[in-house]
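The next block holds one structure in the form of structure tokens; read it before the comments.
With one protein chain withheld, the remaining protein chains of the complex are depicted in position.
So, subunit A:
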């Protein structure tokens, strides 16, 4: 009742359209049932639409006031469906065919109202019959109103047929229709809004994706250039060397990962099959660095052979651009107990043959060096550009030696894998990896040690501690 009065007041004072909004909101507050399941934003707009539409319809028809039914929660005064739909008839006939379910994305109020109108009409006709039964009893007053509705039927086109159906269905659904209208309009609005939001989100995602790929490309480019600049500190560095340095850095990261895998694999006491996979993976990891070095040797053999790509401590013990295989075997032979007699013999002969091979390659390199010295020193009969050409020709042999040395290293690792069991091989590679890791750590410790003239009491204590560690490790390494 109170709501009716409010509605009346609203209607009686209705004049300029500006009043519509507060009344509709007020109506909305007083009619929670239809709005409980609505979203906040849709709520306002749908409600607004509905109010404007219905209020607008009300303005044109004072009869509606008279026929307002009693005690229901219906906030909007019901009026004959005929009258309800009359003002929309014009827009409806045009719009009937384009059901608003097509997802029209327009944001203007008028078009959405039109949409709501069209929307409201079509489902209402579907719902009319279903809601007929349970609404009839509730709204006896509507029946009386509905009786009068068929009378003034304006001469409309066949598009009024749905209206007639609804009329025939009954004006007992007047209230229902309004409610349904409202609800459906709001549903429609909510759906439209969520479609809009989804579209905006997807567009955002797409643009972010493009940005991401661009960033990745920039990063990759910058990284390669960064190494180009950073690796040499200003001096000239060939692109082949820069590329190798970058790939070596990545290989070191992979190495760290492999080491973790080996360590956890051994500690977890995996089956031999599982451990074999890890061990073979480590072998492939080493095969990879030898392949990379082969490529780099073609473009810049000096970079490899002088060990610029390694840390200082590693460089100190460098042999022909890498580790010395017999040295490695020496490290392992003490850490690989227990070995069977056969395994021990196998490892000893491996050490022996690798030593012989190293010696042979070293002698070959020595002869190359001597020959180069002779060429560069020059002498009668060979001078100037010819001298340089000969020297260049001799230098090309360097690549062959580095390749053979890497081949030796690779063969040694593979043969080691053949001699040892899976667990032994896993331990062996762990030892190798840890050894080189410590060698690299040694280099950084050495580089960061405080110099004599900067020492004070505190730092001297720290330095001596550091130096003790270094000393201990140095003694360990001095065996080689």
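The rule is simple: contacts are C-beta pairs under 8 Å (C-beta built on N, C-alpha and C of every residue); 3 or more make two chains touch, one makes a residue touch a chain; residues count from 1.
Methods note: contacts and distances are computed from a predicted model.
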Practice task
Out of "ATP synthase subunit a", "Small ribosomal subunit protein mS29", "Glutaredoxin-C1" or "CP12 domain-containing protein", flag the one the UniProt entry gives for the chain missing from this complex.
Solution key: "Glutaredoxin-C1"
Problem - Selected residue (touches chain absent from view) among A:238, A:387, A:411 or A:443 - result: A:411
Problem - Selected from A:310, A:354 or A:424 as touching the chain missing from the view - result: A:354
Practice task
Give the residue, chosen from A:244, A:286, A:319 or A:401, that touches the chain omitted from the document.
Solution key: A:401
Exercise for the section: Over the whole complex, note the residues of subunit A touching the chain we left out. Expected result: 346, 349-350, 353-354, 356-357, 359-361, 363-365, 367-368, 371, 397, 400-401, 403-404, 407-408, 411-412, 414-415, 418
